[in-house]
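With one protein chain held back, the other chains of the complex are shown just where they sit.
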Amino acid sequence: MRRLVRGCLWLALLGLPLASAFGVERFPPPEFDAGYKMPVTTVPAARAQWLSYLDVAVLVAALALTSHLVLRKRSRDGVLAVSVFSLLYFGFYQQGCVCSIGSVQDITLALFNSGYVVPLTTVAFFLLPLVFTLFFGRTFCAAVCPMGAIQDLTLLKPVKVPAWLEHVLGVLPFVYLGAGILFAATGSAFIICEYDPFIALYRRTGSFGMLALGAAFLIAGIFIGRPYCRFLCPYGALLSLVSRYSKWGVTLSPTDCIHCQICDTACPYGAIADPTLKDPHPDPRKRKRRLIALAALVPLLVVLGGWLGGRLGVPFSRMHATVSLAEQVAAEDAGKVKELTDASKAFRQTGQPAEELYAEALRVRGRFVGGSVWFGAFVGLVFGVTLISVSEPRKQDIYDPHPGDCVSCGRCYVYCPKEIVRLKRIQSKNVIPLTPVRGEQKS
Amino acid sequence: MSAPITKPESSRRQFFNGTVRGAFLFLLGAATTLLFRRSQPKRTVWQIDPYKCICCTRCATECVMHPSAVKCVQVYPMCGYCKLCTGYFEPEPISLDTGAENQLCPTGAIKRRALEDPYYEYTIDEPLCIGCAKCVKGCVLFGNGSFFLQVRHDRCVNCDECAIAIACPPQAFQRVPADKPYLMKDREHQA
Partner (left out) sequence: MQPATKNSTPTAAGHWPQAQVRTAIIAGAFCVIIAALMLINQLQSRSFDPLTAQELKQLKASLVQNPTDEGLKKQIRALDHNLRRHHSRHVLLAERGGWLLIVGASVFLFAVQSAIYRRKLPKTQKLDRTHETEDHAAATARMGVAMLGVMLGAAAWALAAETTTFIPAQTAKAAATTEAAAAAEPPAPTTPFPTPEELKQNWPRFRGPSGSGISAYANVPTTWNAKTGENILWKVPVPIIGPNSPVLWGNRVFLCGATEKKREVYCYDTTNGKLLWQKQVGDIPGTDPEAPSVMDEGGFAPSTVATDGRRVYAIFANADVAAFDYKGNRVWARNLGKFDDSYGHASSLETYRDRLLIQVDQGTGKDGKSKILALETATGNTAWESAPRPVPGSWSSPILINTGKREMFIVTAKPWVMAYDPASGKEIWRAEALSGEVTPSPVFGAGLVFTAIEGEKLAAIKPDGEGDVTKTHVVWSAEDGLPDVSSPLCDGQRVYLATSTGQITCFEATKGKKLWEKELDNISFKSSPALAGDKVYFFSDKGSVIVLQAGNEYKEVARAELGEEVLSSPAFADGRIYIRGKKSLFCIGSKK
């Protein structure tokens, strides 16, 4: 009998609408006699504010130290040591967040959405490596970035990626950057963070997929130098752009290159650019014609990309919570799906009219279509410029690191025979003037 | 040890690079000014608004941490100290004891302790809790709602973008100031 009554009570209660059940005090808390000490709910504090300032300080120190080691000491060992430190501090201790790579999205969101307040620390993580790169080349990639560090340290048996493939895959970081910016600007998702392969390793936990992706990248990275940095990293794409115009950067011995190509073999990242051939091209007119044709192709590719991108607005917009909810609600209303999702149930409980949701979703989609046009045009531009740069490589006289591709790891210092001699002489006698010998060159 | 070796560049290229560098610097400066207006020194962290939570169990499954950084908390002043705790017991419990067949919590993380009759104290053994919100649902639906989920900041790694926040159906996750990182329920709330 008692059970029956209780069962009825349950049934009656189950009939209550959920919304009205929130925050209801059904059973007045009891007044206890003396002697009962009510426990206090613990509230473990978040990471202290000063620690995030410490992160910035460590970042600056690591950037400065690495730049010093790469450009003044020219010490591969030093860079290696900083890599280990960065891996431990920014990787395993700080567990990846906030990182410069992901900060691109915070910055984008803050620029596009005035309501999003970005912490100063994040701004610092975004700007400082860029500023350092502008002056010293990609020293951030060399040893400060924990993603770079882990790949640099796990590279054991480098295999050369064919030059043509390197060019092809080199397009991807820019596409990824564009997509990351598009999704961040529309407030849909931080895809760069979501598919960060190594962060799950730093946290030593994560979904199976992410852990597997991390492991796959690491194993690939044993043979292919820095696969993420070279063929995906969107921040690396930014840095490589900036680094092309840096004030200083990794360059090999200032005395004459003997064209031994050891540096090229030593560089696991395919960053040593070949010197321009001395003898004139047999068919300069053909070459010129091709260049003109490619240059004319660029605007075409931009337009084509923009057009294709615009068509992607609708599918892309589904990444946005509002649009996907609106799609779900609309599909339910149209009888296309039977099963209600938690989100659509929660929405229906708010009592907000579906039209408002649709209108909001259409607005978001409108933003997406606009953004996707820009994204597509950008991708078209990247393809166009890549085609030109492939056909018309940078002019130079010696084997020297390409300022955009070189991640300043310093491996070539160790192997360049001229550099070895130079460094030895400096160490022993300190007599060689260090002014650039080849500063003056014909254009 | 030595001055950085200047890149061997032609003066024309040097000039061009210098110009582009200047442009980059200008851009960065402009971005900085804009960003500083939209930034704040204080960090924010993620927290779940317990009044929006619909107890969907995604907190247990979506978090990048395994087990989740979201766990159930008990706010004692709100608790009714019920003998039949609907957060602790299965609906229609066979008997009001700690037998596994009666418990709602899949990991047995809630501890039940008899106080003066007829009151019982319910505490959460946090290391065991996986944030599935089963107890929360029971307590919110039929009790005072003193059980609810909170992001525990000793465990949360504060991802730039919270994986649960994206998946949360009622969008109950929000960024809160790091020095006030909890959104606790209280007895006065009228929402």
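Per-chain numbering from 1; labels A and B assigned in written order.
Operating definition for what follows: a residue touches a chain if its C-beta (ideal position, glycine included) is under 8 Å from a C-beta of that chain, and two chains touch if they have at least 3 such contacts.
Remember, it's a predicted structure, so these values are computed and weren't measured experimentally.
Taking every chain of the complex into account, the chain not shown here touches A, B. Between the chain not shown and the residues A:Ala46, A:Leu80, A:Leu213 or A:Cys409, the one that touches is A:Leu80. Touching the chain that is not shown, out of B:Thr32, B:Thr61 or B:Gln171: B:Thr61 (per the contact rule at the top). Among A:Leu127, A:Val144, A:Leu177 or A:Ile262, only A:Ile262 touches the chain left out of the display.
Hidden from this view is one chain, which touches chain A at 3, 77, 80-81, 83-84, 92, 114-115, 117, 153-154, 156, 163-165, 167-168, 171, 175, 204-205, 208, 211, 215, 261-262, 264-266, 274, 277, 279, 281-282, 301, 304, 308-309, 311-312, 314-315, 318, 323, 326-327, 330-331, 333-334, 336, 353, 355-356, 358-363, 365, 376, 379, 383, 386-387, 390-391, 414-415.
Listed by residue number, the positions of chain B touching the unshown chain are 57, 60-61, 66-67, 90, 92, 94, 99-101, 103, 106-108, 128, 130, 132, 177, 180, 186, 188-191.
Definition applied: only the chains that are shown with their structure count from here on.
One finds 25 Å separating the Cα centroids of chain A and chain B.
Chain contact summary for the complex, chain B toward chain A: residues 1-13, 17, 20-21, 24-25, 28, 31-32, 34-36, 38-45, 51, 54, 56, 58, 64-66, 73-82, 91-92, 115-116, 119, 121, 123, 126, 140-145, 152-161, 163, 166, 169-171, 178-179, 181-182, 184-185, 187, 189-191.
Those residues of chain A whose C-beta lies close enough to touch chain B in the complex are 3, 6-7, 10, 13-14, 16, 18, 21-30, 32-33, 36, 38-47, 49, 52, 71-74, 95-98, 102-103, 105-107, 110-111, 114, 116-123, 127, 130-131, 134, 136, 189-190, 193-194, 199-200, 203, 205-207, 210, 242, 244-249, 251, 254, 321, 341-347, 349, 397-398, 400, 403, 426, 434-436, 438-443.
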